[in-house]
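For this view, one protein chain was removed and the others were kept in their places.
Letters are used for the chains, namely A, B and C, taken in the order the chains are written, and counting of residues starts over at 1 for each.
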Amino acid sequence: MENQVVGIAVVGAGYWGPNLVRNAQATPGLHLKYLCDLDVDRAERVLGEYSTVRATPSLDDVLADPEVQAVAIATPAATHLTVAMAALEAGKHVLVEKPLAANFTDGRKLVDAADSRGLTLMLDHTFCYTPAVQHLRSLVRGGEIGEVQFIDSVRINLGLVQPDVDVLWDLAPHDLSIFEAILPDHVVPVEVAAHGSDPIGAGQACVAHLTVRLSNDAISHVHVNWLSPTKIRTMVIGGSARTVVWDDLNPSQRLSVYDRGVDLGREQKIISYRSGDMVAPALPEREALRGVMAEFAASITEGRPPLTDGRAGLRVLAVLEAASESLANGGAFVPVQRVESRVS
Amino acid sequence: MENQVVGIAVVGAGYWGPNLVRNAQATPGLHLKYLCDLDVDRAERVLGEYSTVRATPSLDDVLADPEVQAVAIATPAATHLTVAMAALEAGKHVLVEKPLAANFTDGRKLVDAADSRGLTLMLDHTFCYTPAVQHLRSLVRGGEIGEVQFIDSVRINLGLVQPDVDVLWDLAPHDLSIFEAILPDHVVPVEVAAHGSDPIGAGQACVAHLTVRLSNDAISHVHVNWLSPTKIRTMVIGGSARTVVWDDLNPSQRLSVYDRGVDLGREQKIISYRSGDMVAPALPEREALRGVMAEFAASITEGRPPLTDGRAGLRVLAVLEAASESLANGGAFVPVQRVESRVS
Amino acid sequence: MENQVVGIAVVGAGYWGPNLVRNAQATPGLHLKYLCDLDVDRAERVLGEYSTVRATPSLDDVLADPEVQAVAIATPAATHLTVAMAALEAGKHVLVEKPLAANFTDGRKLVDAADSRGLTLMLDHTFCYTPAVQHLRSLVRGGEIGEVQFIDSVRINLGLVQPDVDVLWDLAPHDLSIFEAILPDHVVPVEVAAHGSDPIGAGQACVAHLTVRLSNDAISHVHVNWLSPTKIRTMVIGGSARTVVWDDLNPSQRLSVYDRGVDLGREQKIISYRSGDMVAPALPEREALRGVMAEFAASITEGRPPLTDGRAGLRVLAVLEAASESLANGGAFVPVQRVESRVS
Partner (left out) sequence: MENQVVGIAVVGAGYWGPNLVRNAQATPGLHLKYLCDLDVDRAERVLGEYSTVRATPSLDDVLADPEVQAVAIATPAATHLTVAMAALEAGKHVLVEKPLAANFTDGRKLVDAADSRGLTLMLDHTFCYTPAVQHLRSLVRGGEIGEVQFIDSVRINLGLVQPDVDVLWDLAPHDLSIFEAILPDHVVPVEVAAHGSDPIGAGQACVAHLTVRLSNDAISHVHVNWLSPTKIRTMVIGGSARTVVWDDLNPSQRLSVYDRGVDLGREQKIISYRSGDMVAPALPEREALRGVMAEFAASITEGRPPLTDGRAGLRVLAVLEAASESLANGGAFVPVQRVESRVS
């Protein structure tokens, strides 16, 4: 129905904005009204010469338009607090790029602002909407892999060295948001140690290793690296019953579920090895950002929190902030701030 | 010449001993006299029914035989001090499995004993004799990759959980001995932080992450893991000029040398990216242990230190010991003891 | 300049049409006026609700519009003669999907019609505009690989079984157009043998093997298959100096150039083997269809034949037709009709 179509504006026409524009246009529950960027020429170039969508440099105009009920923000992280807060104060639902904000305190303000107004605040944790992560989520939270014993995530490639964020804040939000999405409620990050280096003198860590101790005493480790000439995107999730290997660069076999493992007989301390078959589940191919947009539209029209809500973004910020503190303190473990569950 | 053939005995008929037996027999400069194991039946089974080599349970008999000039030791690490010391004291040259000894102090005793007697003490750092590592050594020490910026080594698979050593002491000696072999003299381990976990209750760390800070401020990281259902053996060595990826499980392309990287203009702080070709050098296929045996024979007959001498083994022990201390202390960085160069 | 922008219409809003629409819009030298499909609803759905491009069911209207100087045709092969001929007769330049026409005779008519009117007739041999094929072309035609000794191309996956074309006419045009693009002028298909089978009773060959004997006596073989659950897209081009392997599903290493081969000493009949390095050239990532559109625009404005002109399409048709005859005749070799070069 027409009245269920949500009018939306995209703010930010840089690296990611064009993807939001394209996917917003392709989502039945959304109607794209504006692409807003201070550099209006860039916004016009993104829209191209065939589009009926309006380009504008004025966020105020966008927020003043009653036909705009929602805003998708793809501006630099440092501006998230200002832009998202303005949108929430104008009564708009907000979808924001990761990370939620430049720090935990700012992120908390946005969550509170959305809560108090009954507005949707959603994080574009894109990976969480891939068929692979959704399958992983059902395997891990559903108990099929048993107790989580270790996680190892590698996200390295020749990346754009950034002037204002280090490799940790640039890449690790992907891994941390995936952990957030797939781990059962009782398994949460407790403390974090981070080591990094800046071998090219960029002024920021370009290589970082993150050790996250989980509440069940397992370790999840993240290696992020801007300097690797080969691209690797793998995550191994070891469980007491099964182990899953996710290779995101192998489209024909993204997930491999191994019925293989090490068992320790509790009584006799006898170790046994299982070496069963491996199953690669059939996964649909679909663009994750399409799922982000559909979830954003659905959470607004259904008045329910989205899968990756503000608190999910806040939990990722909590780990990032502790990691930065550890990095600054020579790698000591730093406790991770807890984020209470939503009071419904 | 007959007088240049070195009479040798292998001690230990367990997991690795049979490989030493087979390769000693295939090495022109060696003549295998004994396979010695307290369990003489096991030694006889290893030799099989067609062999003229003698099986014996008595190390004393072996060491008393003047035709035995050298001993290759493949017994558990805890016995290395006793067995190797007995051999050195009997005037025999010694090849010993990694790690050199159960701790740095014991290792030091063996190095001193060999030095004072003018005997060869060699470590079976097998990987250092693979064509891949030898090529790596020439690339890294030869300067072709420029300054080392980072190293990342992953050595994980479903491994035999051991009763007496943790995964660090079991697997990381491989990585550390490779670092030792390929890094230039001015780049040495300075401090180490280690994180581990024992998610199956084995009583030992089964998963470990090792962060080694090098003297040029680069990080080399090692991930060792007994619980992974998939086997991974990769090492990435990032350099300022080139980056090498070594995938030991890809026999058709073990080394990939990327003319690709990130450069930082010193003056203007301008970052540039190179994306040149990749070259996979042709490598011969040969068994590494054959090279170990040949080097052992040659170092004895030529009266020179072998490539992987006792000091190389001592340097590996120094890092392992610091890593264990870090593991026990919650992951803090622990300085690595320096091993002075041989006074020749 | 405005007068150098070519007004274009896309005809056919089916499987491939949307890609033509998207790429025509992104090409500076083109201005998209219409998307034409008998099913105008489908055309409108393809354009979406944000587009200023017109949807129309009437080819006549499109061809009558003087602002349309060129037409890109993505209708079923059986209609190519009618649609393309109408466009040429209306004085429009034509870009047509492969295959050029349903048979050689029809294809010849289109080539002649374009020639006589001085209009561009271009084939959308998309693969020929990939960075991989363009590099292959320079390697093979440029002589770097030496004399071509064999080609082996595999293009198999779970494909859409088609009601009106067999797997040969559906998939092999890709391989044949690539051969056409990369082989030197003196190496042309001479005769073809084809074997096929229809194991699911589809009424068409679903698996086919094509053996093309080239004028230098080398064999190029093509395996096309709709029934394979795994997707394979590899081409090996063996040369006397080097051999290239193209794996199109490995984006990080599409081309591998091996300095490896077998040499036969002409005098003494001594065979020698070279086993040199392998080089994987750095290739840009860009959408091939963007290159098709750019070439179409450029060939029109510059008044020159495009890289994949009507004769290239005719040569592909000649091999396909001979292959079909061979298939019908139990696999005997059938000579391939020669296509004379353009008289300029």
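To be clear about the criterion, contacts are C-beta pairs under 8 Å (C-beta built on N, C-alpha and C of every residue); 3 or more make two chains touch, one makes a residue touch a chain.
Keep in mind that what you see is a predicted model, and the values were worked out from it rather than measured.
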| item | value |
| --- | --- |
| Contact residue for the chain not shown (choose from B:32, B:171 or B:218) | B:32 |
| Hidden partner chain, touching residue among C:40, C:202 or C:249 | C:202 |
| For chain C, residues in touch with the removed chain | 147, 149-150, 152, 154, 156, 158, 161, 193, 195-197, 199-203, 206-207, 209, 211, 217-219, 221, 223, 225-230, 236, 238, 240, 243, 245, 256, 258, 260-264, 266, 269, 271, 273, 275, 278, 330-333 |
| Contact footprint on chain B, counting only the chain that is left out | 25-26, 31-32, 48-53, 230-231, 249, 252 |
| Where the missing chain touches chain A, by residue | 253, 256, 259-260, 275-282 |
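Throughout what follows, only the chains that are shown with their structure count from here on.
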| item | value |
| --- | --- |
| Most remote chain, CA-based centroid, reference being chain C | B |
| Sequence positions of chain A contacting 2 or more other chains | 230 |
